[in-house]
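Heads up, one of the protein chains got dropped from this complex, but the rest are sitting where they should.
Just so it is clear, A, B, C and D label the chains in written order, and each chain counts residues from 1 on its own.
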Amino acid sequence: MIGLAIDSVLALGIVWLALQTVRSVSMLQAVLMFIVFGLLMSLAWARLHAPDLALAEAAIGAGITGALLLVTWRRLQADGHDPVDSELPAQSKWLTIPTACAAALLIVIVGWIALQLPAVPGTAGDLAWQRLGEIGVSNPVTGVLLGFRAYDTLMEMAVLLAAWLGARAVATTYRPGALPGPVHVEVPLVGALLSLVVPISILVAVYLLQAGGSAPGGAFQGGAVLAAGGVLLFLTGRLEAAPRTSGLERVGLILGIAVFSLMGLMVMATGGHMLALPGAWAIYLVETALLLSIALSLVLLFAAAPGLRRMS
Amino acid sequence: MTTEALVGLIFLPLLGACATVLPGRLATRAGVLAGLLPLPWLLVVVTLAVVQDPALFVELGGFAAPLGIRLFADPLAVLMLWMVAIIGGLAAVHAWFDFPPDSPAGQSFWPLWLLLTSAMNALFLSADLFNLYVCLELVTLTAIPLIALAGSKTSVRAAMRYLLLALLASLLYLLGIALLYNATGTLDLYLIRTALTAAPPAAVVTALALISLGLLLKGAVFPLHVWLPQAHASAPGPVSAVLSALVVKTAIYLLYRLWLWSVPAGTLAAEHALMLMALLGAGALLYGGVLALLQERLKLVIAYSTVAQLGYLLLILPMAATAAWPVAWQGGLYQLLSHGLAKAAMFLAAANILHALGSDRLSHLRRLDQRQPLSLFTLAVAGVSLMGLPPSGGFLAKWLLLEAAWRSGQWWLLAVLIAGSLLAAAYIFRILAASLGRDDPTEAQPVAASRSIPVIQDAAALLLALLALGTGFAAAPILQFIEAGAPAAWSTP
Amino acid sequence: MNPSAVIYLLTAAAVFGIGLYGLLQSRQILRQLLSINLMGGGIFLLLITLGGGADGRPDPVPQAMVLTGIVIAVSATAFALALLLRWHELSGSTELDADAIADAIADAVADAHDD
Amino acid sequence: MSFGWQALPLYVTLVSVVTGILVFMLGEQRQHTRTALNLAGAILKLVLILIMLLAIQAGATFEFRLPLLPGIDLLLHADHLTMLFATLSAALWLVTTVYAIGYLEQSPNRARFFGFFSLCVAATMGVASAGNLFTFFIFYELLTLATWPLVVHRGTPEAFAAGRVYLAYTLAGGVLLLIGLVWLHTLAGGGDFVVDGTLAPIAAGNENALRGIFVLLMLGFGVKAALLPLHSWLPRAMVAPAPVSALLHAVAVVKAGAFGLVRLIQDVFGFELAASLGLTDLLAWMAAATIIYGSVLALKQSDLKRRLAYSTVSQVSYIALGIATGGVLATVGGLVHLVHQGLTKITLFFCAGNYAEAYGVHSVEELDGLGVRMPVTSVCFTLGALGMIGVPPLAGFVTKWYLGAGAIAAGAPWVIVVLVASTLLNAAYFLPLVHRIWFRPLPDTMAERADGLSRVRQIALVGPTAFVAITALAAGLLAGVPGSPLFWASRLVGAEAP
Partner (left out) sequence: MSLADVIASLLLLSGCLFYVAGTVGLLRFPDVFARLHALTKADNLGLFLICTGLAVHSGSLRIAGLLLIVWLLGLLAATVSCYLIARRAVRSGQMEPPAMEPRS
């Protein structure tokens, strides 16, 4: 009963925040609403017994995405173009109403269809539960991500790489100082915070990676937490944007894909199946590589610059 | 051996892309060469295997579907892979000069290009609906930065619009997949067929509608084509070529897979859906043709021509329920092939013209036969195929389509096909006429002198055009190959 | 069906719809990106809820799909934001359509000038 | 698929393609190489055709077959009809090439011109040697493509306007042809050309389908053959340079249309079947109407080339009329006119080109008294005009005689009426020209004007003119000699040589 009440409040909160994201006049407010939306989503994942997703949503969906949105808003605003309020009222009244109606219709249809769906026996998920033992991990999500559907994970890393490549390609006119850099806050408190938080984020990332085999966690969550540490360093000016990507960064960016695919190819070359990782050690090795690549990609994407360097 | 070749088609460009990111002067060069050069050889192996067995499955990780992800190669997939290898390869040759691997531009270009190649190969081979979503996103997120590499305001605007619509399209697709998975318990394109009959029809129809809508949006099918012309016209030449010849086709390819392989024949009001899509195709053919006729820039004419020519690919769908299906299928695929070759040739030639003349306005093309004879020749030869005039692959495709339309008694299709090819003739000849024009003696500004183009760039474009022409003579073996994997016709009601 | 599942299903549909509405009616690229992310959130919620999340034993395959989806969403958003910054740098605008016609004319003039 | 000597028709076609491509590659500057190449190509082609002619006399057969689609082959072969058309166009091409070299001596874009010129003849060769309708269609459309750049060659707005009209007509015609072909293919498959056709066995029950197919194909060919409602591109295309006009009217385009009609009746449907379906009557009436209408319009033209153009509209329909009338004699008349009209009309166009180049003469009135100034050209013109009218013993008379005799034999006496009317009209629009040339005084303004031609150009222009005029004369005078066009036409129909 209490569970139902919590779910209801959560659901109402999510819908209200979504509405606010779309409707609020100020763009900053919209971004903030979206971040809170992400946090509530993370709670919803927890309520839906998907703690892996709760972690990922909090770290990536709300955390990194929110930070990206905020910093972009800040950069747009700093150039004297506050995207804030130039837009409302919406495009035009006559377009708003049909759009709203179409969206509402879609809501009704999708909702109705979803409610009608019966449970199907023998899904891929059921098979995954049954055959989890073959992978060598006990967390089924990790099992699917790095075992049964490892190929998806690999391609997803390629997507992340593509996003960084794309961002670097469009940021060709990078000039130092063109983007309002982070405020270099030299206050004792911030220093203290960093000296605590960054090691903790590394610790947490390693923990999540290690735990991923049997409990909620894994490379993505760990990578996001690690990235959060990097983002903090960047925001507080310990790291700054550099016009070139250093060699180490380049290696780090492709590490995940390279280790993953070479491992897969190696297995195939020795007579196994492509991408069938030989045991848990291989999974942890690949996950470590993935974690480093994910963290580095996210920080670089956040910096919106080709590379990073330490503040001189 | 075949498994290795199939895997190599995806992983070589992927690892090549990784290599191009690495530091070192030679890394980019080595990555590009290692990622692209072996592809045709691998394809020969795959082709030979598919000739033996027209439905080739490879289970990744050794997990059988629906648990694992499978790769699937059949004649259709192999045809698409060949197009990626040939068109992508020649476009890469062309790009080598505009984006030298050592230059900053090349550093941006080549990793994305290789990832795009890998993504398209993966997409054409994948048998898993969610994996296809990932591949689609990868294609989108590599193609769009390549557009923006042109650097102009127009190109960035086009890229931004394309990105927003592509993301919307992906989400519609994903929603459809979500419903399908929960209605059937599988994501495998080929296993889902049997499961769909047992699933609740309302859910399946909604899911199929959402997926198709997303794909139609990605495939720039009229009236969802708004993003395409500017994006394709403002991209760098080789990118335009690949976008028009291959990237938009990925969505059409998936529509084929979905409706002709996954949906059980004749169920779920599929006939109406196919008819609807064919009507959209007809609209595309006519609207795109008229719009192409009204453009003032060469690249925009070619881009609108893509909008139009995609229509042919949808027109064949309603014939799945008729006895003319084998012919229609052959015609559709031949159109896919010849349009790809011709369109890539035209975009590369247009890029050469743009480089040489500094403009691609039709009014600036006069005396092109003196200034850029090879480019004009390329445009003309590729144009012949695009118009469907003999001797060319486009002509054979049109012949097959007409024959199929006639055999199936779909007279309106016949009319649309004819109207489409006449419109194509009109806009192609408009380009040619503009190119043969003389200098106007009353005009103050003489035509700008033309800059010289590396001969390889001209040759790449010309070779593609000649291939389009050559497909007019090599149809017999290709069609025989295609026929082996044609989806079964629906039993006529 | 579990009442919680019903609640989350309806939430999912609503969030997706709200996102769609926001995407279609706004001109601000930033808000359109927010809307796209909302839509994604709605779909993810749908996947997990239908996968039996409310019943305590969620299907791991949709979970993996959502995890992949979240990473793809952040990748796409990050790239889109970079592109938005570039667009803003070139045009001074944070919208796409506002001055499309004026720009087309300016392009044409610039082009004519080149020759 | 064999690439041995049997594939000679392919090589005859390819000779011109290669010539064309080499000319394109040579570029604008290397004039002498280009001239040599053009002449070499033309002569080589003629030689190959003569070899083929002799081989066929000796009983050899030629065939090149390449499967294009399931059930459809690209087929090039050489039957008697092929040889008639191929010899005519190869010979006239050589002459026209010489003429064009002289005609275009100083003008720009010659590489482009000669390149397409060669492609155009290649397509004509393909049309001549096509062994089935599908192959015929391929080359027929190629012909359209190759001639369009020639029509718009001058690059003026009028030229482009004419080019647009030309394309609109020919592409629309191509579409009709294509639909007809598809229909025929679905009905009967892609059969080869066989004398008397292959459709008779399937005719029962498909009469209306066959009628529909015939009408579509007839209209498709009719566009290029300038049959009545489809003719108006032809006079407009007169903006092209004179050698192009010659090509359009005498060697390639119009002839390809007429040749298509011949193939359609003789080798696809067979005359018997076409007649039994009432289709030959339709064609005959259309041809007759075109003959009269073209002649009447020719009367009204004051521009010399336009008058010649309408004359072509009228004269080409003799071919269709002969074929459609049927019977041995009329068919011979139609076929032989393919050659006679070609020779005569090319003479006239060359003359018109000479007048225009030398004195800038374009309209009929300006011809006054030119006979004294340009005697050779004027004699040729007179011969051509008389030949067109059909004055015995010139070539036109031979045609009309056979047509008339054939019409009576075939029981279609109304054809005689058409012939007589047409002859009178021909006389009415040609004789005044002859009168002006020889019997009017040279106007003062003209008298002071010097001949605008250099010595070389004079030879290059007048030489071919005289040559074709003499050939045309010979074709008429020596009609009864073995090897004459009439001889070949008769052989074709299986009749005894006259």
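For this structure, a couple of remarks:
The criterion applied here is as follows: a residue touches a chain if its C-beta (ideal position, glycine included) is under 8 Å from a C-beta of that chain, and two chains touch if they have at least 3 such contacts.
Here the structure is a predicted model, which is why all the values come from computation and not from measurement.
The chain not shown here is in contact, across the full complex, with A.
For the chain left out of this panel, the touching residue among A:V25, A:A119 or A:L196 is A:L196.
Think of the hidden chain as still there; on subunit A it touches residues 185, 187, 189-190, 192-193, 196-197, 200.
Going forward, only the chains that are shown with their structure count from here on.
Of all chains shown, the one whose average CA position lies nearest the global CA mean is B. Taking the mean of C-alpha positions as each chain's centre, the chain lying farthest from the centre of subunit D is A. Our note on geometry: subunit A versus subunit D, Cα centroid distance of 74 Å, whole angstroms.
With centres set at the average Cα position, the gap from subunit C to subunit D is 65 Å. Annotation for subunit D: no residues touch 2 or more other chains.
For subunit B, the set of residues touching two or more other chains reads 130, 134, 137, 141, 144-145, 148, 156, 159, 175, 179, 181-182, 187. Only residues 24, 27-28, 66-70, 74, 109, 112, 137-139, 141-142, 144-145, 148-149, 152, 155-156, 160, 163-164, 167, 171-172, 174-175, 178-179, 182-183, 185-186 of subunit D touch subunit B when the two sit together in their complex. Remark: subunit B residues 3-4, 7, 11, 14-15, 17-18, 21-23, 58-63, 66-69, 104, 108-109, 111-112, 115, 118-119, 122, 128, 130-131, 134-135, 137-138, 141-142, 144-146, 148-149, 151, 156, 159, 175, 179, 181-187, 195, 199-200, 202-203, 206 touch subunit A in the complex.
For subunit A in complex with subunit B, the residues that touch the partner chain are 109-110, 113-114, 116-118, 120-128, 131, 147-152, 155-156, 158-159, 161-163, 165-170, 172, 246-247, 250-251, 253-254, 257-258, 261-262, 264-265, 268, 272-277.
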